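Worksheet: the structure to be examined is printed underneath.
Missing here: one protein chain of the complex. Every other protein chain is in place.
A and B are the chain letters, set down in written order, and residue numbers restart from 1 in every chain.
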Amino acid sequence: MRQTIKSLAVLAVAGTAAFAAAPAVADDGPTLKAVKERGEVLCGVHQGRYGFAIADSQGKWKGLDVDFCRAVAAAVLGDSEKVKYMPLGSVQRFPALQSGEVDMLSRTTTITLTRDSALGLNFGPPTFYTGTGFMVRKSIGATKVDDLAGAAVCVFPGSTTEKNIAALFASKKMDYKPVVIESSKQLVGAYMSGRCDVLAMDQAGLPGHQQFDASNPADHMIIPGVYSKEPLGVGVRAGDDQWFDIIKWVTHVTFNAEEWGISSKNVDEMKASNDINIQRLLGVKGDLGAKLGLDKEWAYRVVKQVGNYGEIYDSNWGPPLNLERGINELWTKGGLMYGFPMK
Amino acid sequence: METKNKTDESIFYSNAFRSVAYQAVLFGLLTLLGWYLYSNVNENLARQGIATGWNFLTTSSGFDIGESVIRYDAGDTYGRALLVGFLNTLRVAVLGIVLATFLGVFMGVARVSSNWLLSTIASWYVEICRNVPVVLHVIFWGTVIHLLPAPKQAIIPFEGAFIMNRGVVMPFPVANDAYVWVGVALLVGIIGVVVLNKWAQRKRERTGEYIPTLWKGLGVLIAPPLLVWLAFGAPLVWDVPSLQGFNFKGGLQFSPELIALLVGITFYTGAFIAEIVRSGIQSVASGQIEAARALGLRPGFIMRYVTMPQALRVIVPPTTSQYLSLTKNSSLGVLIGYPDLVNIGNTTLNQTGQSVEAIAVMMMVYLSISIVISICMNIYNRVAAIKER
Partner (left out) sequence: MNDQATPEVVAGGSKRTAPPPIERIPVLRWVRENLVSTPFNAAVTAICLIGLIYFLPGFIEWALFDAVFVTSDHKVCRAAEGACWAVVGEKHRPMFFGVYPYEEHWRLIIAVLIYISAIVITMMPKFWSYRILVPAWIFTLVSTLTLMWGGFLGLAEVDTSQWGGLPLTMILFSGTLVIGFPLAILLALGRQSNMPAVKAVCVVFIESLRGVPLITILFVAVNVFPLFLPQGLEFDKLLRVVVGMAIFFACYEAEVIRGGLQAISKGQYEAAEALGLGYWHIMIRIILPQALRICLPGIVNHIIAAFKNTSFVLIIGLFDILTATTAVMQDPEWRRFTLEAYLCVGLVYFMFCYALSKYSQLVERWLSEGKRF
């Protein structure tokens, strides 16, 4: 409502002023400025995918993607709760970002060249690595992808998965029937009701649907193996480097904090650490935040209010989903998560 | 009095001048607004580095489409994908218009029937279906069709046909060269019917003798194709669908999305057409029919030459706008996953990021369809207008 009233006021002013003079726009950081004025980060999230973003019955959002929205809000506004979540369909997400409906897109979005360039997006570092996976009903007797010739496949329109399976099935010279519905819940519902033989999406999303959306989880199985590279990252509009930098470095904060053993529980004690890296990160020494247009304690708040990457991962992929970290481990433990130097 | 004096004194108070001035201001404001929006969008797209232009139409789309009336695979261009969507829209719209017309005319006639039971059923149908949003119709049927049994337990209404949650499949004749000539013969039959009607009408006008043409017309219509078909040795091989792997292969297949969309928009639009037909029939003054009956004209003749010409003049224009709205409502396919123009356009705009262009394509196509239908209807109205003699 406040938004509406403000919009109306802006409309009235703009209506008179628009033709007279182009509105004054700050040279740098329009997104950061808008966010601070608004007092809220508008974050585009998935409509409902367990582990990434799901709203409970009270409308409270939870998930890995959600935690990155919260981390940015903690760094920029000082409060990880100052986020307005915009659940977006697979088709809606890019126009929503382009048109300014959201400030950041933390919505299981695969980083690809086309999206980075032609769509006018910029992507922060990958926050999650996964690949296309397939879930089937056990009763159809398929155990590998080669058994799926002629199957009806439920897939999100406009997703990388949609293109992956087109390429995969073409390479195996098998045909299939895509069933594409944008609404996340309706698509999963279509699979569960038997409209499709296969549900195809990022593999990490499948266990949640199996666990929570199937009336009997044991009737379904996830076909082993991943069939594409899907690095998921946070997207922002191109043309605002400062905001892009904030997204990028907030992500690195979570990686570095885990690597250096800083968690939401011990972050206050860690302020007393002798390690110069930790001192810099938590704002005890130097002022990294100022370079991003933020204050000294930005990174401290990210860790304090949201946690390091390991904590984020465990809180969303721990029980009951129990997803192995695999390549989402830190680089020091054989994974791909690699925090850049913060100096 | 005062105003009159003023207008004489100065051109600033003249109506003509004011009118020109208003129009100039309006025109100027619109140009300015257009220029303003255009420059904004250009600036926004450039700053964000979003691709512009129509090049995407010729690049490979990389996604598959569930059903298509023309050949299409993931290697084809976005342009062709949009064409597939357009053809799917046309397909569901044409089928919907035909079905809704039948349903609407039947229910409309049933509503004015003197049979209480029939007219009650018809008015229940009309009231329920037109007072519920078409969106709900479509997703309701989309849900119903998912509740149907799986292919292996499919409902079999007659041998070879299956109804299930994968849609409806039924046997279909295998293509044969002879069918082309059967089609030509059918065309001849249609021309024959038109000629027969003209002849009967002329004869009636000359001699006053009424020649019922219904059965004769049917004969003229059916005989040529039937004879040609027999002459070719009556070729008929049914392509009977069979369950292979997960799904049925062969035969005539209708996807569940198509059926749900079709049923939804047909029921909705049919209710409106029924109302139009009812009011059309009731608009014919009952005195006319009584007079015709008093002249000893036969009921069929009265229907054909007294009731229908007058009722149609009331029925056709609003029915056209119902056809238009049915076509536009077919875009609700996007809700249940029917690959119509909006659905494909949506995916295109997501993958290319060119929302302005993609939405412009959708709007232009629908606008063109509307304009074409409107032009056809204007021609019809000119033909059907009351001819003063």
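FYI, a contact is a pair of C-beta atoms (placed from the backbone, for glycine too) under 8 Å apart; a residue touches a chain by one contact, two chains touch by 3 or more.
This structure is a prediction, so every number in the text was calculated from the model and none was measured.
Only one residue from A:Val41, A:Ala74 or A:Leu88 touches the chain missing from this view: A:Leu88.
Checked against the full complex, the candidates B:Ala150, B:Val356 or B:Ala384 give a single residue touching the omitted chain, namely B:Val356. Which of B:Ala81, B:Leu148, B:Ala260 or B:Leu332 touches the hidden chain is settled by the complete complex: it is B:Leu332. Shown as candidates are B:Leu57, B:Ile97 or B:Ile139; the residue that touches the absent chain is B:Ile139. Mapped onto subunit B, the interface with the missing chain covers residues 1-3, 19, 22-23, 26-27, 30, 37, 40-41, 43-45, 47, 109, 112-118, 121, 127-128, 130-136, 139-140, 143-144, 147, 286, 289, 299, 303, 324, 328-329, 331-332, 334-335, 342, 346, 349, 355-356, 359, 362-363, 366-367, 369-371. On the side of subunit A, the interface with the absent chain consists of residues 1-4, 7-8, 10-11, 14, 18, 22-23, 25-26, 30, 33-34, 47-48, 55, 57-59, 84-85, 87-89, 92, 95-96, 98-101, 183, 185-186, 188-189, 192-193, 212-215, using the contact rule stated above.
Operating definition for what follows: only the chains that are shown with their structure count from here on.
Contacts from subunit B toward subunit A in the complex involve residues 32, 36, 45, 47-51, 62-66, 73-75, 146-147, 150, 165-166, 244-247, 249, 256-257, 334-337, 339, 343, 346-347, 349-353, 355. Considering their complex, residues 18-19, 90-95, 98-99, 114-115, 117-121, 140, 149-152, 157-158, 162-163, 165-167, 170, 176-183, 186-187, 189-190, 193-195, 197, 237-239 of subunit A touch subunit B.
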